[in-house]
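All protein chains of the complex are present and in place, except for one that has been dropped.
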């Protein structure tokens, strides 16, 4: 059983992984292209499971584990991008929660 | 100074935020649409800063903080999607690192 | 009433528009980032109209014309990208119809 990662641990683990290679971090627009690619693969899985397309047998048959895999890939690439730009994810997420919290307060119906 | 969040803490914080509202989690394809929207906003900022488009003054002038904001928004929506599908991000990220590690080993040049 | 554009006319109209500027076509990954941005704006409009988010009044209130606008923007950027890479859209679309036709034949139920 491994110790749960903080967001900072996760950024460090990805950095260690990248540091193995001579290539280092890609430029921002290449990382973005990779993020777009991984979001596309997630879209495909979500559409297979939660969309109108009839399930198929064989390689394309819905498989819940593949959605988790694709979400993991998107997170990995997002962390790579954040690392390459020196963005602190813990801070960025807290800021998002505050900002979205304020912005969406008008869009949603509070529990009564 | 706040205690750093684990990925699990981050999932819980988003869940608490969502739980305030009667609406609850959106269906998967609506969360995906929102993820696409947020990745698009990140793309815009990255292109302004790291692309060929000449910087402008005024509201569109490059601002490093806006990239961090947009990365935070993408992470927030990704966590929302993961929560709605009961995906454990700590586990999904570790799996991605292992899988991508194995797959990319051929694409990169190890340090000598 | 204007003469309907062929796909080739559309590519030429975009080329004439781009040719006004000294900047010329952007590199491929910058055009892709712009495509991602425009698909994100389309996602936002589609989610407002066809998603679970309750309609709002004011600037975000659903407006069918904005979906058409966003589709037009995505098409414009796609043509820009195609032009910059010397891709013939008429040919590419016919190829897609043939390929998708063959591939999806198993996924759909023919009318009886």
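A few points about this structure:
Labels A, B and C are assigned to the chains in the order they are written; within every chain, residues are numbered from 1.
We take it that a contact is a pair of C-beta atoms (placed from the backbone, for glycine too) under 8 Å apart; a residue touches a chain by one contact, two chains touch by 3 or more.
Keep in mind that what you see is a predicted model, and the values were worked out from it rather than measured.
Considering the intact complex, the chain excluded from display touches A, B, C.
In the full complex, subunit B makes contact with the omitted chain through residues 29-30, 32-33, 36, 53-54, 56, 106-109.
The missing chain lies against subunit A, touching residues 23, 26-27, 30, 33-34, 36-41, 43-44, 46-47, 51-54. Listed for subunit C, the residues touching the missing chain in the whole complex are 2, 4-10, 13-14, 17, 20-23, 27-29, 32, 35-36, 39, 42-43, 46-47, 49-51, 67-69, 71-76, 78-79, 81-82, 85, 87-97, 99-101, 108-112.
Definition applied: only the chains that are shown with their structure count from here on.
Centre-to-centre separation between subunit A and subunit B, using Cα means, comes to 5 Å. Each chain gets one centre point, the mean of its Cα atoms, and the points for subunit A and subunit C are 25 Å apart.
The residues of subunit A that reach two or more other chains are 29, 32, 36, 108-109, listed in rising order.
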